[in-house]
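As you look at this complex, bear in mind that one protein chain is not there, while each of the others sits in place.
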Amino acid sequence: MKEGVQVKEGLRVKEPLRVKEQLHVKELLRRNAVPALFLCMCVLGVLISGQNIRYIAQELISRLARNWFLVLSLIIPVTAGLGLNFAIVLGAMAGQVGLIVATHCKLPGLVGLITAVVLSIPIAILLGISAGHVLNKARGREMITSMMLGFFANGLYLLVFLFMVGTVFPIDNPEIVLDTGVGLRGTIELKYCKYALDNLLRIKVLGINIPVGSFAVVIALCFGMRWLYKTKLGQELRAVGQDMGVASVAGINVDRTRVIAMVLSTVLAAIGQVIFLQNMGTINTFNSHQQIGTVAIASLLVGGASVTSATVGQGLIGTLLFQLLFIVSPAAGQRLMGNAQIGEFFRVFIGYGIIAVALLIHSWGRKSSLESASRQAMMKEEAKTTGSM
Amino acid sequence: MDDNWVLQVKDVSKAYGDNPVLNKVNLSLKRGEIHALVGENGAGKSTLMNILFGMPVIHETGGFTGEVWLKGRKSEIKSPKDAMDAGIGMVHQEFMLLPGFSVAENVKLNREPTKPNWFSKVAGPKFETINLHKMGYDTRQALDRIEIGVDEWLPLMGMPVGHRQFIEIAREIDKTDLSLIVLDEPTAVLTETESSRLLSALNKLAGSGIGVLFISHRLDEVFEIADTITVLRDGEVICTVPKHEARVENIAEMMVGRKISNSKATQPGRTTGNGNILEIRNLSVDMPGEYVNGVDLNVRKGEILGIGGLAGHGKLGIANGLMGLCHSAGTVMCDSQEIPLNDSRAALDAGLVFLSEDRRGVGLLLDESIEDNIALASVVSRNKFVKKVGPLPISVEDGKSIREHAREMISLLDIKCTGPQQSVRRLSGGNQQKVCVAKAITMEPEVLLVSEPTRGIDVGAKERVLSVIKRLNAEKGITVVMTSSELAELRSMCDRIAIMYNGKIHGILSPDAPDAEFGFCMAGGGGVPGD
Partner (left out) sequence: MIDSLKQVLCKFGLPRLTIMLFLVALLVVATINHLPTSMLLGNSLVRIGMNGVMVLAMVPSVQSGAGLNFGLPIGIIAGLIGMLVVMEFRLTGFLGLAIALLVACVLGIAAGYLYGLVLNRVRGQEMMIGTYAGFSIVSGMCMFWLLAPFKNPEMIWVVGGKGLRMTLAVGDSLSGILDRFWGFTLFGVKVPTGLLLVFAVACLLMGVFFKTRLGISMRIAGANPAFAVSCGINVDKMRILGTVLSTALGAMGMVIYCQSLGYVQLYTAPLMMAFPAVAAVLIGGATARKADVLNAVLGTVLFQTLLTIALPVTRSVIEGDISEVAKTIISNGMILYALTRKEGDG
């Protein structure tokens, strides 16, 4: 029941309202139970960890700068009814390819960064189109399929960059290729375009370093998304997300719209990964992209999003809470259990756990709403038959 | 050519594979006319509508023959878009609305008024901004035309079903050049007051010159609103009459009656003296679309009891409720033993066996072999066809006896197949139904509940299935409760026929009661003779 309305929240149009709604305090609490819970956990975590607030703030700021964009790339497929897009891994790969090439060509600073983005976009578009077509063949099983697609693509990625670089692709660059001459190094340092975006404009507030450049890009994306949902395409995305059958009877090309959603998401993820990595400074060639799917999805869910509804606001807040938990949990684990590793495992557990719980709630809720629908229909029928007697 | 005709359907025929569903249908509709199309389920109403609306299902299955003329011109409708462009509006039985969208967004779905911006000039019209003001204004206009005061910016979610129906209509009349609006069972989900509001809105629409094609099997409404009534049965137009010349009983009779030789094989009164094998008291069943609402019914031992009635009045609900397939309440006594409801195990143990109307959904394991379909239900519920594994205390299915039994059944029922191991998915409808019958026989019923045994099967199979049921009744004394929408079939088989109306037994008639009496009873006419 709540899905549709939630979709609107972050994207509401000022005047005239597209959907009028009244909010009650209880309803507000119920809707925001997940972020509220995580807020409590974060506060507890901060208190227990006993870490310096300034350290936490600095860490948080830089983590937000690198994660926000990626998390936001998940929203479009959710509104288009494709569920949580585990296949943003594909976009991340495209972004990495762009960066690797830029590093190989030794392109410095912003030039390198822009080249990386420009290179990764066509790859991401191609990957997005194929992902969209695959998901169109797996209706009703989009999420598991997008997840398997991510794993599968990862296999191909490994094949290309472990075995084909240096053999099929004659790349001879000791900075990125292993000493044997075949395969990329496990970690590649982004010597040339490290922090290119972050350093564009940095300001210090209360001794905390703020990479304004990265945040500016995120803000631009937020406005871009808002604007997208005011266009015809945005309306179609939302319509397809609610009911493919109705959308197709209304003449909307459902398959195409879903592919567009996947392409947009994949391209955004590619850009997001470039931003992420320039902030990290190194590429974990065979790992960086694998993590982001789970982390980004968990972040979005922590913000209160679900499989069928997600807003920009939820993405922003969720990332904040999740990353905060990430920062404090090792120290909290150390304090509480005398073992920092507990905290590390705990945050991994939270990442997977929140996804499992969100999926559970989604399927559980769907069943009960079906039941209530049929009950209502029966009551209606009864009222009618007794009325006509 | 008189361009007063909004729609002319000329000699339209359509078959799905070998199965003809429409046969030379003719239908004409004037400007401002309300034309009711009535008929039972499977009469071909929805196929005709799909043709008018250019649904892909028609063209994927080989198109149709005949012509459709719109406003005096022959037209080719190849897709729903063509239909919309040609000025045909359709109000679907299931609402084609998005619950998370506001009224205006729904009314204007995929027809949103847009404004170009700098980006759309580069990237294409998909990126034009939606003009919300115009969207709201247009919607308000459409809503006002059918006099409904709902706020155009409210979300659809939580709105009463009645409003949704009006919003569907508003969406259709908002389309420019609408000349014909087709409504499929528009009142099926409405309350009494909502229905009457809808009907008056339709009258207004017709008054403004739009043709209204109104599909229904609720005859009271049809008589309240329609100018002309066309009865469709088995894909053929039985008659088209102006309302003032028509009578409810006649129409009901025409909807269900079939002219076949009235071969009555059951002797009148042969079971009058028998005790009741089933006593049903105050049975209510929650079967969507076929609600049963307080049925009292006695079934005599050894009889064939028919249950008839128009679609949607609950005749299918009884058997599904008794077998525990749909949630039900009330008391049911079988041989003076109460059967707990909502427990299919208990119903089976009491000797009830069900031949479902949903052959492919409930009756069969489509990807399994014929022999498994026939035998497995008995293995599970009757412990038949099992053998011990050596000295071990476990028993497994006995493939040999299953095979033998399947062979017997195949020859008894004349199932056309390549052998007992063929998968039932590839069998024709008739042969699939025979497999279902074989399964039911194998379960050794005391009471056999049969629902729509001949729906969608060919004539030969029909005869075979019915004669086997009759033989079971005559030779083994199995009591049969047969539910069917084919009155003729009921009359040729049954000792008594109960007619359902609005979820209740409206009357119990003798099979040789006149057609008109059946028609009267099905249409809910009071004072029922015959029982």
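Each chain carries a letter (A and B) given by its place in the written order, and its residues are counted from 1.
Here is the rule we use: a residue touches a chain if its C-beta (ideal position, glycine included) is under 8 Å from a C-beta of that chain, and two chains touch if they have at least 3 such contacts.
Please read these numbers as outputs of a predicted model, since none were measured by experiment.
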Residue, one of B:Asp82, B:Asp358 or B:Glu446, that touches the chain absent here: B:Asp358
Sole contact to the chain not displayed, among A:Thr187, A:Thr282 or A:Ser363: A:Ser363
From B:Val379, B:Ala406, B:Leu487 or B:Ala513, residue that would touch the chain that is not displayed: B:Val379
Touching residue (missing chain; options B:Leu366, B:Leu412, B:Ala488 or B:Ala516): B:Leu366
Touching residues (missing chain, whole complex) on chain B: 323-325, 344-349, 354, 356, 358, 361-368, 376-377, 379-381, 383, 386, 389, 394-397
Residues from chain A at the interface with the omitted partner, ascending: 134, 137-138, 140-141, 143-145, 147-149, 151-152, 154-156, 158-159, 162-163, 167, 180, 182-183, 337, 339, 341-342, 345-346, 348-349, 351-353, 355-356, 359-360, 362-364, 367
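Keep this in mind: only the chains that are shown with their structure count from here on.
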Centroid distance [mean C-alpha coordinates] between chain B and chain A, Å: 46
Residues of chain B that touch chain A when the two form their complex: 80-81, 84, 92, 96-102, 104-105, 109-112, 114, 120, 125-130, 132-133, 136, 151, 153-155, 157-158, 161, 189-192, 286, 288, 291, 293, 502-503
Chain A - residues contacting chain B, complex: 1, 3-5, 7-8, 13, 16-21, 227, 230-233, 235-236, 238-239, 242-243, 245-247, 249-252, 374, 377-378, 380-385, 387-389
